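Working notes, structure below.
A selection of the complex's chains, in situ.
Lettered A and B in written order, each chain numbered from 1.
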Amino acid sequence: HSSMSSKIPLEYPTMPETNTTPISIDDDVPLNTIGMPYYKETLLSAWPAQTVFRSAGTLPKTIDSSILQNAQNIDGLLIAPYDKEKYGRRNLAKKYVSVKNNNESNKFKSFKASNIPTSHKSPKEQENLFEIKESDAPDKPPPAFKKLEILYSKFGVGDFDFDSYNSTHFTGLEVHVDNAYTNSLLQLYRFVPEIFNFVLGNLAIENLEPNSILRELGYLYDMMVKSFGHHFRPTNFQQALLSLDDAIKSGLVDKDNDSTTTIAADVGTKIKVFNRVLLDNLVKDEMKQAVPQSRFLKSHMVFGIEIETRIRSMFTGAMSTDINIVNSLDLLPPHTNTQKLATRHALDPSILAFIESSTNIVEQRSILNEVSGQLEAVEINHAVRRLPPVVSFNLHLKYDDLKAIRGIKNWLRPKFYAAHNKGRISIYDDVKNSLIADSCDEYGLVGYVAEVSGESDKDKHLVTFVKIHNDFEKKTEWYLFNDFLVTPIPESEALNLSYWWKKPVTLIYRNSKEPGRFDYAAWSRGLNDQILYRDHFAAGTREGKRIEYEMLTKEEAPQPGTLIAIDAEFVTLEEEQFELKSNGTRSMLKPSKQTLARVSVLRGDDGPQMGVPFIDDYVVVQEGIHDYLTSFSGIEPGDLDPATSDKSLVNREVVYRKLWLLINLGCVFVGHGLNNDFRTINISVPKAQVRDTAVFFYKGQRILSLRFLAYILLDKKVQAGNHDSIEDAHTALLLYKEYLKLKQSGNFETILDN
Amino acid sequence: PQTSYPLNHHLYAPAPPPHLQIPLKGNEENSSKFFLPNELRESLIKKNESTLKTLQHSNLPELVNIYYNLVPLDNSLQKSNQTYGYYSSLYKAFSNDDGKAYVLRRIENVKLNQDKSISTIKKWVKLNCSNITKIIDAFTSRSFGDNSLIIVYDYYPNSKNLIEQHFHSNLGAKPEQITPKILWNYTLQLTNAIATSHSKNLPIRSLTLTKIIVTSLNRIRLSDCGIFDILDFEDFSNEDEELETINLLKIQDLQKLGQLLLSLAISSSPNSSKFSNNEDIISNIDIDEDFKSALKYLLNESNPNIESFQKIISKKLFESLNQIQEQGDYYESQLTRELENGRLVRLLTKLNFILERPEYQSNPTWAQSGERYPIKLFREYVFNQVDDRGKPVLDLAFVLKTLNKLDAGIDEKFLLVSHDEQTCMIVSYKEMRDLIERSFRELSN
């Protein structure tokens, strides 16, 4: 400091004042006991007056479960590893975000229709949904990976612009269903040709077992194909899953209620359990319907893994061997699979080391020798004897493993080679040596499910990466499925595991010897369509029932183009959920949950039988019905209960199969406002097979009611009392015929205008 | 040689009146009751604690509308549906809007007949009365997993309702004895509350002992207003019908006030409770005639109204007035002790912002010979004094003295000694202040 210079005259400190009575810090003495000296300038303590602090009301930083899970108590302090990439640098100030100004209205078609030029918005505001690269916000994954929500405007779910999330021809799956987390794995298996073909081919068989996972998965995949790039709700599949004992016991099922946080925290674990339950049940369901004498199950041939377990006593050397078949393989880090490290050649640190060591697990344990009654040290060896064409891996990674993987380039390998060698499997990342090449099977990565974390536990969810061969363009591309968002993604991004928010969970490799074609008509081989020509009541016979339909005869067998009229009625299981604000706005969170209660299908082709119903099925509903909606549905309490009903009551499987057959036989469906009917029945009918009178007579923004149209065009009074689906289907049929007439005579536009 | 710089500004002076007579003898009825300074401090600390308290592992929703960090306030273990016909619960929460604490009253699993019933709250939100807990908003929420009606109020930490205050307290504290003075005081404040809301055509409806809270010494407020307006919403076809209903509810308010005051009065003179009819009870209560006639008006008059009641009690009102005014005077006088606190907080915060930042560790300006180094030595000079045996000196007076001099930036010079005790520098508070100010400005740019 300058005062140290000798050229400047010496300064002396001012003499201190003498009267100093010390004050202890906790003494109750006013702080202004000590006065201020006189001041002529702004005090140092004065704060820049124009500074504005904006942290009030900032939502607190949550200490998320991954920190707590990894915390250790060291000398009375809880210490945990810190993930800088995820939580940002130390002492990072949390930004204020107002939770109120979440303007999501631009997700609605009705908004887009009235606000066409959206380009004036700054690009920052307009979030690119398909952004897949890491953005500069450290605590958030890129938009394409975010947990998606469906928003409901006052126009209902139809107003939500699903298509803006998907420009591919692959179908996305909706959230807001029970167990929506399973969407990820359902999508993954959809793109494994062996599984797809197996499941779809099974639909040829008339399987009316309650809650058959195999059948429901088949329907789901068929409907996803038919949706062709739109969105689909796996409600029937989930309903089957909900009543599956296996699933309930493993704690898999969760009603789509509001306790999402608890589920979200462990979706990664749950999906692995679901993977096992799903595959096991496919096998079970196949067994139920297989011809007893057939020795092989198709499912086993596709994904069954034979494991030999050898138990060798360390003391006596006695050995016992057991073989069983599992449907998925748990992948653990090499060091946990065997105490003997560095077995053979050193594979690069990659998933291949996990795979190889997990196919040959050696553990040492003490088990109770039943003969001697004493504990005995044994070595247990689980060895995979044969890899099936499709291998499903459940990957188990601890925090440290995951952190290590993030740092390894190309940890996830798109292919590997497996050689069977003396009852063991060796894995190679490459086959330069042509000698082994002949005895090796090449396996390619089909895709995987990854857990995506967000800022807090409730943001956790699952996405799917799948490699799909495009038959038309003759090229193979990677796709990202994030519920109803579907987008192509570069392979480098798909395989990139360097992000903090990404954790692979379930992976599928398949033997790539076979090219692997999807057989979209697999159901047609040996199709059993008998259900269309007979009754299949849930209880009893035609005796004592009010039958309002005339069974279809073989002579009337539906052909492609056969016209049928349809109408369905529903009952409500759960009421709608909404929130009110004091300014009178009402925001819909979830529409009411409805289920099919009655379907009527009428013959539609001109002729004497036109308008005569051939299906009029009431559907058994066992779950608690919240509201029968009698004035709309015509369903009375008791109608859907086999014990009390006098209606033609069938199980959902029965009526669903009938409708599914009609779609696949190429029938053309006539009805009024069919979108909602199809959505609730959970079918997807190709556009070419739909004639919706609500669409034909669409005027301006308004959908005209059936009742109104019937009165105006047919001079007919309908829906005077409770609705009746036979009557409504008939009216729609007449309207359609009227429409054709008007169209032909060229009077349609003038009528519509009036 | 230099002149001295006396520290003789902004000093504390003996507190202005009202002067407290300490100690108060227990049975001595003082003109008014104050907190003693220590009591006041303690009660404020507790309030602060209650306000800031959050719940670590709760299964309450993270966010309800714009409110976060919910903490249940209900002391009772069992939920009751007696008051509203629905189960209800009470939470403290912070607002994302302004960061302040509010109270959320949650009515569980509500079915509202009409969407617009919730808009009735707007009239309550506009109401300002110092004896009614301010109403902020109302909305329904599915965050709890049901269809909850939430009404948001101002939060008064550690407030008790009259049952807890005077009858049986869940918190283990002894209930406070009701004196005629307190009774009149309450009467006045409740009358004020009712008069204010009735003047806006808003009946209270929920006038019970549990819905009146004591928010600070001798101050009561009606809580939970506006709920019945939503739950029992009626869509009137014409104005006359509506006015008639409102008038009926207003009369009921006054009758409830009568009942409420009666039950408080009875508890203050237990002998009266032997009697069965109101007439006999009232005449046997040990209280002044003015109160008795006030009670009789409320309980016997067929069409009581609040204006007439105000006239009846106007005289007694003035006596309570003294107390309220003195309370304010007292707070003001206490405030004179605390005038410099804010300044010192600002100064200390500034200092701590610039000092010992980890990112400065390799910054040459903060190193031994750097230009910022004196700030470091100054901090040690102020806070790390030792006596001649090396024992730390923890003298608040010295700290305040030096900080005040720094704050004013006077020319007084003092000696800073380097860590190795080999060199020292003579700096003035002014130079020190300029250096700190410069560092702070640099940091904030």
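Everything below uses one rule, namely that contacts are C-beta pairs under 8 Å (C-beta built on N, C-alpha and C of every residue); 3 or more make two chains touch, one makes a residue touch a chain.
Just so it is clear, the structure is predicted and the values come from calculations on it, not from any experiment.
S.K.: For the full complex in this file, how many of each chain are there?
M.R.: A x1, B x2
Here is the rule we use: only the chains that are shown with their structure count from here on.
S.K.: Could you work out how far the Cα centre of chain A sits from that of chain B, in whole Å?
M.R.: Roughly 49 Å, centre to centre.
S.K.: List the residues on chain B that touch chain A in their complex, please.
M.R.: 1-2, 4-12, 37-38, 54, 62-63, 65-66, 68-69, 94-100, 112, 115-116, 118-119, 121-122, 125, 137-145, 147, 337-341, 343-344, 346-347, 350, 374, 393-398, 400-401, 404-410, 412-415, 423, 425-427, 433, 436-437, 444
S.K.: In their complex, what parts of chain A are in touch with chain B?
M.R.: 1, 3-4, 11-15, 17, 20-25, 27-39, 41, 43-48, 51, 55-60, 62, 98-100, 257-259, 261, 456, 458, 577-584, 586, 589
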